[in-house]
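Every protein chain of the complex appears in place save one, which is left out.
Showing chain A:
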């Protein structure tokens, strides 16, 4: 999928400024930047939730799905997990249960979870359910906006592992948004750095992380807290 000259304005304020970005088939593109840099607005533009100018080509925009930041707000508390996951399915009723089970197993959840309600699940499990629901629509692109930032470190790992295995097993393309550079580095093939609405640097993960070209990228990298590095 190719995003070309995408701009989003709120009145006089330009939240996303002339962004051009390619998300290759089967790749995870990581988008980093500070709060207010326009990451979420770009995500919303790509999923059609805000108006934008510019062009998105190479993907059916109706087949773009999004996973949200807060797993406690993204599942209907009154619906069972199975019912939530089944919502996006375009299948005859009889085949749905089997498909729900398949989707849950894709995100490494036991089929029995389908009968449970969101409140009975941990944040990490809910986030898996939200991913399973999005996968049910057979997306061409999955937009993940800060999907681990509401999770504790102890469960973040399993969600990140899942993200990577989905790419490997399903060849899923993904726009993975996070303010956490270590997380983005771990899952992404390509890293794009956003600053004040513009993309300041884009490149293969190793290159951006090991040999940043832009000053802003360098200051971001420098600021990442590191275990055992006593300042």
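Criterion: a contact is a pair of C-beta atoms (placed from the backbone, for glycine too) under 8 Å apart; a residue touches a chain by one contact, two chains touch by 3 or more; residues count from 1.
Quick note on the criterion: contacts and distances are computed from a predicted model.
Hidden from the displayed complex is a chain whose UniProt protein name, among "Biotin synthase", "Peptide ABC transporter ATP-binding protein", "PadR family transcriptional regulator" or "Cu-processing system permease protein", is "Peptide ABC transporter ATP-binding protein". Screening A:29, A:66, A:114 or A:144 against the full complex identifies A:66 as the residue touching the chain left out. Contact with the chain not shown here comes from a single listed residue; of A:2, A:98, A:112 or A:182, that residue is A:182. Among A:17, A:34 or A:99, only A:34 touches the chain left out of the display. Residues of chain A in contact with the chain left out of this view: 34-35, 47, 49, 62, 64-66, 68, 70, 73-79, 84, 87-88, 122-124, 130, 133-134, 136-137, 152-158, 160-161, 164, 179-183, 185-186, 205, 209, 219-231.
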